[in-house]
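A single protein chain has been omitted from the complex, and every remaining protein chain is retained in its original position.
First chain written, first letter: the chains are A, B and C, and each begins at residue 1.
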Amino acid sequence: MTQLPGLLDTEAIRKDFPILDRVLHDGKKLVYLDNAATSQTPRQVLDVITEYYEQHNANVHRGVHVLAEEATELYEGARDKVAEFINAPSRDEVIFTKNASESLNLVANMLGWADEPYRVDHETEIVITEMEHHSNIVPWQLLSQRTGAKLKWFGLTDDGRLDLSNINEVITEKTKIVSFVLVSNILGTLNPVEAIVRRAQEVGALVLIDASQAAPHMPLDVQALQADFVAFTGHKMCGPTGIGVLWGRQELLEDLPPFLGGGEMIETVSMNSSTYAPAPHKFEAGTPPVSQAIALGAAVDYLTAIGMDKIAQHEHAITEYAVKRLREVPDLRIIGPVTAEDRGAAISFVLGDIHPHDVGQVLDEQGIAVRVGHHCARPVCLRYGIPATTRASFYLYSTPAEVDALVDGLEHVRNFFG
Amino acid sequence: MTQLPGLLDTEAIRKDFPILDRVLHDGKKLVYLDNAATSQTPRQVLDVITEYYEQHNANVHRGVHVLAEEATELYEGARDKVAEFINAPSRDEVIFTKNASESLNLVANMLGWADEPYRVDHETEIVITEMEHHSNIVPWQLLSQRTGAKLKWFGLTDDGRLDLSNINEVITEKTKIVSFVLVSNILGTLNPVEAIVRRAQEVGALVLIDASQAAPHMPLDVQALQADFVAFTGHKMCGPTGIGVLWGRQELLEDLPPFLGGGEMIETVSMNSSTYAPAPHKFEAGTPPVSQAIALGAAVDYLTAIGMDKIAQHEHAITEYAVKRLREVPDLRIIGPVTAEDRGAAISFVLGDIHPHDVGQVLDEQGIAVRVGHHCARPVCLRYGIPATTRASFYLYSTPAEVDALVDGLEHVRNFFG
Amino acid sequence: MKLDSMYQEVILDHYKHPHGRGLREGDAEVHHVNPTCGDEITLRVKYDGSRIEDVSYEGQGCSISQASASVLNDLLVGKDLAEARRIQEVFLELMQSKGKLEPDDAMEEVLEDAVAFAGVSKYPARVKCALLSWMAWKDATAQALGEDRESAVRKSA
Partner (left out) sequence: MKLDSMYQEVILDHYKHPHGRGLREGDAEVHHVNPTCGDEITLRVKYDGSRIEDVSYEGQGCSISQASASVLNDLLVGKDLAEARRIQEVFLELMQSKGKLEPDDAMEEVLEDAVAFAGVSKYPARVKCALLSWMAWKDATAQALGEDRESAVRKSA
């Protein structure tokens, strides 16, 4: 077996993930390389979900009975865990949403309804980048259409990086918000936060960072990032579906208006008017995703016990190996950075003129699960003149042997369509 | 043991709910009477959740690999189940949200951004009722503030029913939307849908029904209701947290604009503009609550196997018994209908001048879980001049013995504060 | 091998050597995409009364969607509309059969090369690829004949 420096003990880790033992088709063992779409869920997290429903399930915040108190403590305890995980200055800055997309839409909507100085209107500008996930494009297109604000974006260089050469023209005094992805889900690129934040601060624009592909894979420190908001999603970091996070600076969360209205987010309600609870509750209307938040807390415990720095190291080693091996495949072109520097563990590529859909299908027949398509980042495909890509993405349980299986599988694809 | 006609075999049913065996404090068996806040979750649903993560977990819609196909089939299969459960004309009319609150906010936001003839603006009116849950008040207050539309509402009669005497003044030609609760979570009242829908149709207003307290407890037929939208929530009907439903008429869903933007809800995206997928996907931005939807499908299977009519019958019998027994308690005043006719299984009351918080605390000490407070329906408390109520609410596993325990517990409360 | 049931020789042939590809003059043009994977097709129809004079197309996509467009061109050009509709319906039925329909002689007579897609119907994610051009044709026809513009209307951002 290939040995690389910095690898985790994947043999032990893989025992925590029952699904990795699954056998597909006629005896092919699952090679799961679709982690950028969603990660698998360890037994430790599943046990917490079951225990919650078997022992503590109740609606939170509003009860004096034991179950309600336990459920509330578990739910709010999960908030503490997430706050610590991202080094938030205060637990009250952690808002639970249903996914990263809601987190991003939440910010867009808050700014659309905000008072000055935050308000986005027809005299202001919004800045994103060409490598955003659709979930960080469409909310801003909608906001721009609905307020008249101008939507601008950073383009990409040929090697899959942000083109910041015109940063002073893109981010101007009119810019109210700059929203960009920390690690691209299609290119794998890790973006230079500091340069963007510095310019945004210069002009007094708020910064929202989409950390959906970062939070699962590397230590995340919202204070070090110096952003105003950070969004990510539970199902990509060993947590369940149905849970996302928005972190925001406390003063902003105090000043900004609510988005969804309803139970839990109020202070007092009469038919004529209502006042709102302080953040984070102001932004959590209705019964929150209680068991999902608790399970995310368990996922955070799981990841922390292994160590986010160790996970990053492991993925870096795997990525380095994968880039090297993929570059040996004839006719294969990596879309995105072609080294392992400043990149995450998602690698997109095209294979000659074989359509990714066909690549994915033939790989699947061998038990290898990759994603094909535009990966919710169609502008990137347009930018590089390709209809779609095939993407392999790794996580803490990925092994060099799985990289080898992918490379062998691609050989098979080439023969099949050769 | 008290035998009532129409009861379910609760002995068998209770075996499905592990939490009901829980012992609290010093050996007190849990008497869970907080079902209007959230229901408990049967083993059948928990098993489906675990099996999903251990066997099929993948992101939906976008993959060609086996897991992605299985996950998609399970997720879309859950949509079929829910559609059948509510007798929806088409499965594409079922939108998965995170809870009923999001479903209600979704409609409010669609109408705020809609084109004519749906658009809510400063020349139009919104109609709700005084017995709405905060989740069906605050979204309309926000919409009214943000568009200038006038918010109007039906008042309540002294016996806890809607006062429809001035229906023609409340619902007028200016009314764009009438949104009301089918069964009140605080009063228990079952509202007369037909009269309201008829008047709304007369003036061309849309009708949204909040069925959060109805879907879990009685057969729900969206076609029979003749509403335009129906909202409900998973965690009150044996499903998990983190999942809600909005049903809407297909033509409306086609015509109305999206709310949250992002992955999954698009047809095609470029930096300059996007087009949207047809409903329901248009309204499901980002990775949906996959496992939660699947679990809700399992909950629907569970409820259907028992039979919604049988569940309604059971609850009616329990409610009748509970109303009778509670009325025997000295100084107890029921807030809401004092018979079991046209009401659900949530019964609010006040006990002399003992504050509900204290009532709840002393009951809890005996293992009896009730909810106390304003139940996210503070205007109802204001209307009846009370600070809060104690609420006992029943479900398919509730027994006459639990009603007896409640009544004994209240006797204890009276002695304690006597 | 299961894969061979999807990637029949006939399909790979059409994919590598598509028939009637390219955009020519038409009475109506539509652009359809498969949001799942980004497959796209631009398709034009030309009618001579109720006779299909031409179906021309451009697009990008996987072997299944490309081959399917090529087969469509083969099957429909020259046919009368009623006949073409029947072919389309039979093809739709086959594709929605989840691999449970074994094409019989009658079906083979109607679908010719298109029966090769029977294996694709086992793969839900790919059924949409196979249907892309057929849905586009249906839509373009409705537009050309001014029957029903409904399905062509999509809210646009």
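As a convention for this text, a residue touches a chain if its C-beta (ideal position, glycine included) is under 8 Å from a C-beta of that chain, and two chains touch if they have at least 3 such contacts.
As the structure is a computational prediction, the values presented were derived from the model and not from experiment.
> Which displayed chains make contact with the chain that has been left out?
Looking at the entire complex, the absent chain's contacts are A, B.
> Quick one: which of B:Thr72, B:Gln141, B:Thr268 or B:Ser348 touches the chain that's been left out?
Touching the chain that is not displayed is residue B:Gln141.
> Kindly state which of the options A:Pro257, A:Gly360 or A:Gly373 is in contact with the chain not pictured.
A:Pro257
> Among A:Asn109, A:Ser274, A:Ser348 or A:Ser398, which residue is in touch with the absent chain?
The missing chain is touched by A:Ser274.
> Which of these touches the unseen chain: B:Gly112, B:Gly373 or B:Gly409?
In the complete complex, the chain left out is touched by residue B:Gly373.
> Contact with the hidden chain only, please: which chain A residues?
61-64, 68-69, 72-73, 254, 257, 266-268, 273-277
> Could you pull out which residues of chain B are in touch with the chain that's been left out?
These residues touch the chain not displayed: 25-26, 138, 141-142, 145, 355-358, 361-362, 365, 372-374, 378, 381, 387-388, 416-417.
The rule is short, and it goes like this: only the chains that are shown with their structure count from here on.
> Centre-to-centre on C-alpha atoms, which chain is most distant from chain C?
B
> Averaging only over C-alpha atoms, locate the centres of chain A and chain B and give their separation in whole Å.
Centre separation, chain A to chain B: 31 Å.
> At what distance in angstrom does the C-alpha mean of chain C lie from that of chain A?
Here chain A and chain C have centroids separated by 37 Å.
> In whole angstrom, how far does the Cα centroid of chain B sit from the Cα centroid of chain C?
Here chain B and chain C have centroids separated by 44 Å.
> In chain A, what residues contact two or more other chains?
As it turns out, chain A has residues touching two or more other chains at 25, 138, 141-142, 357, 361, 372-373, 378.
> Could you pull out the residues of chain C that touch at least 2 other chains?
Counting only residues that touch two or more other chains, chain C contributes 36-38, 40, 123, 126, 157.
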